[in-house]
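Every protein chain of the complex appears in place save one, which is left out.
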Amino acid sequence: MKKEGCGIAGIALTQGNAASPIFYALYALQHRGQESAGIAVCSGGAKGGKENEISGWKKDISLKKGMGFVYEVFSTQQLESLEGNIGIGHVRYSTMGASRVENAEPLLANYRRGKIAIAHNGNLVNALELRSELEREGRIFHSDTDTEVMAQLLAKELMRHDPIGAIKELMKCVVGSYSLVILMDNTLIGVRDPLGIKPLCLGELKDGGEGNGEGYIIASESPAIDTLGWNLIRDVRPGEVLVIKPSQGSRRSRVAENDLESHQLYRGVNSAHCVFEYVYFARSDSVLDGRLVYDVRMKMGKRLVEEQGVEADMVSPVPDSGTTFAIGYAKRSGIDYMEGFIKNRYVGRTFIMPEKASRDTAVRLKLNVVQANVEGKRIVLVDDSIVRGTTSRIIVDYLKKKGAKEVHLRIGSPPIIAPCYLGINTPTRDELLASKRTTADICEFLNADSIGYLSMEGLIDSVGIDANNLCLGCLTGKYPVEIPGEVCIARQLKLTQF
Amino acid sequence: MKKEGCGIAGIALTQGNAASPIFYALYALQHRGQESAGIAVCSGGAKGGKENEISGWKKDISLKKGMGFVYEVFSTQQLESLEGNIGIGHVRYSTMGASRVENAEPLLANYRRGKIAIAHNGNLVNALELRSELEREGRIFHSDTDTEVMAQLLAKELMRHDPIGAIKELMKCVVGSYSLVILMDNTLIGVRDPLGIKPLCLGELKDGGEGNGEGYIIASESPAIDTLGWNLIRDVRPGEVLVIKPSQGSRRSRVAENDLESHQLYRGVNSAHCVFEYVYFARSDSVLDGRLVYDVRMKMGKRLVEEQGVEADMVSPVPDSGTTFAIGYAKRSGIDYMEGFIKNRYVGRTFIMPEKASRDTAVRLKLNVVQANVEGKRIVLVDDSIVRGTTSRIIVDYLKKKGAKEVHLRIGSPPIIAPCYLGINTPTRDELLASKRTTADICEFLNADSIGYLSMEGLIDSVGIDANNLCLGCLTGKYPVEIPGEVCIARQLKLTQF
Amino acid sequence: MKKEGCGIAGIALTQGNAASPIFYALYALQHRGQESAGIAVCSGGAKGGKENEISGWKKDISLKKGMGFVYEVFSTQQLESLEGNIGIGHVRYSTMGASRVENAEPLLANYRRGKIAIAHNGNLVNALELRSELEREGRIFHSDTDTEVMAQLLAKELMRHDPIGAIKELMKCVVGSYSLVILMDNTLIGVRDPLGIKPLCLGELKDGGEGNGEGYIIASESPAIDTLGWNLIRDVRPGEVLVIKPSQGSRRSRVAENDLESHQLYRGVNSAHCVFEYVYFARSDSVLDGRLVYDVRMKMGKRLVEEQGVEADMVSPVPDSGTTFAIGYAKRSGIDYMEGFIKNRYVGRTFIMPEKASRDTAVRLKLNVVQANVEGKRIVLVDDSIVRGTTSRIIVDYLKKKGAKEVHLRIGSPPIIAPCYLGINTPTRDELLASKRTTADICEFLNADSIGYLSMEGLIDSVGIDANNLCLGCLTGKYPVEIPGEVCIARQLKLTQF
Partner (left out) sequence: MKKEGCGIAGIALTQGNAASPIFYALYALQHRGQESAGIAVCSGGAKGGKENEISGWKKDISLKKGMGFVYEVFSTQQLESLEGNIGIGHVRYSTMGASRVENAEPLLANYRRGKIAIAHNGNLVNALELRSELEREGRIFHSDTDTEVMAQLLAKELMRHDPIGAIKELMKCVVGSYSLVILMDNTLIGVRDPLGIKPLCLGELKDGGEGNGEGYIIASESPAIDTLGWNLIRDVRPGEVLVIKPSQGSRRSRVAENDLESHQLYRGVNSAHCVFEYVYFARSDSVLDGRLVYDVRMKMGKRLVEEQGVEADMVSPVPDSGTTFAIGYAKRSGIDYMEGFIKNRYVGRTFIMPEKASRDTAVRLKLNVVQANVEGKRIVLVDDSIVRGTTSRIIVDYLKKKGAKEVHLRIGSPPIIAPCYLGINTPTRDELLASKRTTADICEFLNADSIGYLSMEGLIDSVGIDANNLCLGCLTGKYPVEIPGEVCIARQLKLTQF
């Protein structure tokens, strides 16, 4: 179905090992990627800012990564063997075919002054071009990732600049979405692209229980912070670079500025937050840009009633993606909320369906119709979005076969008409159900009694962010960065002086 | 938390391999056991009932079993290597410690006339006694399971009786709950104990797509049948033995009676269906004894409003076990249904928490409070039942820490005051929160603002089965079979003549 | 090629864990079986012979077994988790196809008074018949092994007899070869069949280093004892049962008889030692029946010169099986010993040749001709025996292709003309090269310039045991026990009174 990008987390503790909390954070971000997981840690920090004089620092970075869920990649024993108070972690999306451990992150590389580890969520639109340039300098690449492109650029710039200067140069070159956590020089660095396309947030541990002292976390979504029992401070700002050096001296004399530096390298007039984080990607308990996603989705569901209300006997979600929308719809419409489907909670990552099994069987393994709930009923079936429509069609048929009288599809977002170049792995235009079909055609194709999409206004109002600050590329075909062959509504960005 | 027993499924096809549909059925029964899974198949059936004359039958049974989820134990390749048109499968519960592949089922044994495979859901209360008797005859045992006890008894009786006669003798000896599927003599046999304690149902495939001809299925719960796209016929009756020999001749001339024989070995005046299948064990989309579990749980939720109504701002379930109850509660009370928690869908089977991690962390990994939903709210928190209460307490505290103004616990069943001897793995009386505490004590212990359990009458009315036909042992301390040291309200059973 | 039976070892220590020395012993017996390995241990022994009064004894037996080499099955961690001062171990032969972990040994079973573990080297010729009898009593079997037949018989007899009495009854029933180590009642028991067909020897540790106190070992071959640095005492006698209960009291007051009891249950006028242990199965550093195998093989090689001398430029073994024979041949003949082949030491257990690879490639992977050594030479090529002859033919061709002028095969044993029923897995008569061919035919088939087998007299003289005390079945077609359809030269056996 829909594929997510990746999830990242970086943690800096004043004492204790970072690997366990990173593991928990990745656990909470597992929905952003199930293909591979990795954690890199090192010992970091400084007494009075003079880290170079202290010979005792272990500068080396330890890395462990592998294919599979976070809990499959890491045993307790392995977590304990990853020693160091700062670290970063990554979960990667699941794709067909070319999934290889070489592409798993964090990427670890040796450069002139030591080791550097990088974890990335996003997609560069000029990665191939940058890679060609680097290869023309005689460089070699070990993976197919744009993360390695950034690592090479960074290593190159670090010859001439300090870390912040090098990151600034990196940000001048790369175009696209990138939320990064970086481990270098015993320091944790967080970077969010100037348009803030992919989410990234900052949290802290004040009175660290469990022997962890105090700490900071930079993560893709706030539930990673909640899971640790830490506190969300704020989003990382578009164009902002955060540098965290955990002080290991007396906590009393700590001067906060030494620990957490913010460098606002870019200041944009506008940003371009991915609207699909609100619609589908983010957990509903995430707080993005100060907004609870659950609340946004409830609003979308309610708005659907206003825009596309229909008489019916029950409101059912397509679990789990449509659940919050459906609760909102039910509340506003006064129609009973009732589960038409029960989802199998044990559908596994690794199972590959026998070839001869039909698509129907694949859907039935995941979703079972509660026949008695749907028999003879007029059903409002609520989902977040429709991509190819293949599954939606089977689901509608399934309901009807089990006796549903009417099935009215209500979709919590406008039609997807264009590819996404800033997340990953979306279908081509031809594969998108809505790219070349009228709503009536779609309704017929899906065998539904009616279909109602949320309007663009409804979407934007529900999110509560001005359209000029959202990326609506997949819904409008107009993108916030230049992409060859596509329409661009560029945002204004200013590089800061410092 | 709570542990289930096991799930079983047996399938007989007139053509094609049974392993794939058994696999799908186990997939749908995965919630009944995640520790191990197994499938045994053989070629079975008869042309004109004279199977012994046909030399071409492959009589041998192939078995594959292993630790883990169904999809972990079986690759597509392995499924395809299991050839045979009849077979049985089993998923086993997850326990700490002594989980061993030797205890995984189906159990496969050689006896005088060939091989026999058995899969079992239930618990014998006289297994140790029976085993001692068998050992006194000089027999040896390879596992610790009561399934092996039944296999030995069966093999012994098969010396003197035909299969039905032998099963009748077996049923005379054993006391407890047992739903069985058995593979022997190229025949699939289903057995449900005379009290019908554990569920078992029968389904069929009429116009078999996917090259599978026609077929029968005997499974723990009906979603196993739904998942295949087959049709539920009815429950297997308490004390009934079903014998299925798939005819492989011309389907036109098929006489149904040859294929599916029913032997009502026992006729009880009363049965003793496990009430907790309705409360917790079964999937909500299961149909047990003609009742949709979803519907029963909705009724329980509504009844809770009548019995234990309370003023509040929102109704939230403890996901996922409390969800249907909460939907019912919200509907009847008119209070908004709103998710106070988001459950992490990726919590894995194999992960063992680092020892130093607190119980709080363990809960936070599974459940995250949606702070904005609960802040300042008076919450009705609905769950299906409380066993030890340790998790409930953390959950209530968690809500309050996130700003909930009041937390009113509403439980969809009466207090659990006694152990279960007929399912598995329940705590001792001392560990049960309600065994020695008043409701007020419990409320205080759980730090809730109020607690309301469903009454016994409310439970029985909602299920819609007479108390004399239910096993209410864990709620009353009175059991339908004799258990040393416990009160017994025996049911009347009559062995049928035949 | 040729397949061995199994290797067994049992160890009883006065202190410390038996698992590690058993592991080392199995390491030394690895040549007897590479398919699977297993170790079972328990805590055993007695203070003053009153073990039943001591409640502290752990009576339970721990078992670990798996497929593969000993060092693949056991990690150091796993060895350490096997606690107990007495135990037994087993390595199993490698076969094609039906190798299953269910058949791996030791076999562990529960019987009336506890657990019993058995490991077996040998083959019963009446196993199927005994199994049928047991199945007629309604017993079930979990494996296909004759070891389980013996376990069932033993458990049955233990109802009526003490352990020695039960073993006596067992030995009355079973016909064939069996060297056994048994763990039961916290006691280690060793059994060798009345004809002493398969080897079994006894060793001891007097001044136990490494914290192991003192100890006894019963093992298939003496290098298992050497590897531990312990001392060989003697062979277990045909028909003898050894019972070892490690005393854990003060070692000073120890009365040796309490620790090691010998029960000579059978006294035969003759025995029937497998002559192929001397020819091929046993390690050349084994001492069997007081004879060093290396010495026997040297004698065979020398005798070959006397019987089948030929003019030549060099003597080369087929490594490794022909090496000692070739050294003997070279010494007696005065012809230079020179390696015509170098064997690849890394040929692995698990590698399965791609189907299209020729047999030639398979041989070349194992053996490489040293071209410069063989070019233009007349070679005496010495091997221990020829079974099917397929490999021998390729080897001769290979030498000739690399320029050997003449290849004279000299074989350290007479032609194999009949199957072995008392070891395992030998070919049928039809597959045996020599069963229906004259020596001249064989020579032509193998493309050799001459072939010379050792005579029967030469064999017997070299071994130094009277023909009446050897099993020569595969060389004569006459067997020491009754086998349907075969000629039997029965040995006289007398049951001892006691």
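For the reader, a short list of remarks on this structure follows.
By written order: A, B and C. Residues from 1 in each chain.
Note that in this section a residue touches a chain if its C-beta (ideal position, glycine included) is under 8 Å from a C-beta of that chain, and two chains touch if they have at least 3 such contacts.
Computed from a prediction, not measured in an experiment: that's the story for all the values here.
The chain not displayed here makes contact, within the full complex, with A, C. Residue C:358 is the one among C:358, C:439 or C:468 that touches the chain missing from this view. Contact with the chain that does not appear here is found for just one residue of C:295, C:313, C:461 or C:486, C:295. The omitted chain makes contact with just one of the residues C:15, C:227, C:450 or C:476: C:227. Within the complete assembly, A:116 is the residue of A:116, A:279 or A:338 that touches the hidden chain. The missing chain lies against subunit A, touching residues 108-112, 116, 132, 135-142, 144, 151-152, 155-159. In the full complex, subunit C contacts the hidden chain through residues 20, 24, 27-28, 30-31, 34, 69-72, 76, 79-80, 209-211, 223, 226-229, 283-285, 287, 292, 294-295, 320, 323-324, 327, 330-331, 336-339, 342, 344-348, 350-358, 360-361, 364-365, 368-373.
Heads up, the rule we're going with is that only the chains that are shown with their structure count from here on.
If touching chains are joined by edges, the resulting network of the protein chains shown is an open path. Chain centres computed from CA atoms place A at the largest separation from subunit C. Ranked by how close its mean Cα position lies to the mean of all protein Cα atoms, the top chain is B.
Taking each chain's centre as the mean of its C-alpha atoms, subunit B lies 49 Å from subunit C.
We define each chain's centre as the mean of its Cα atoms; on that basis subunit A and subunit C are separated by 62 Å. Contact of a single residue of subunit A with at least two other chains is seen at no position.
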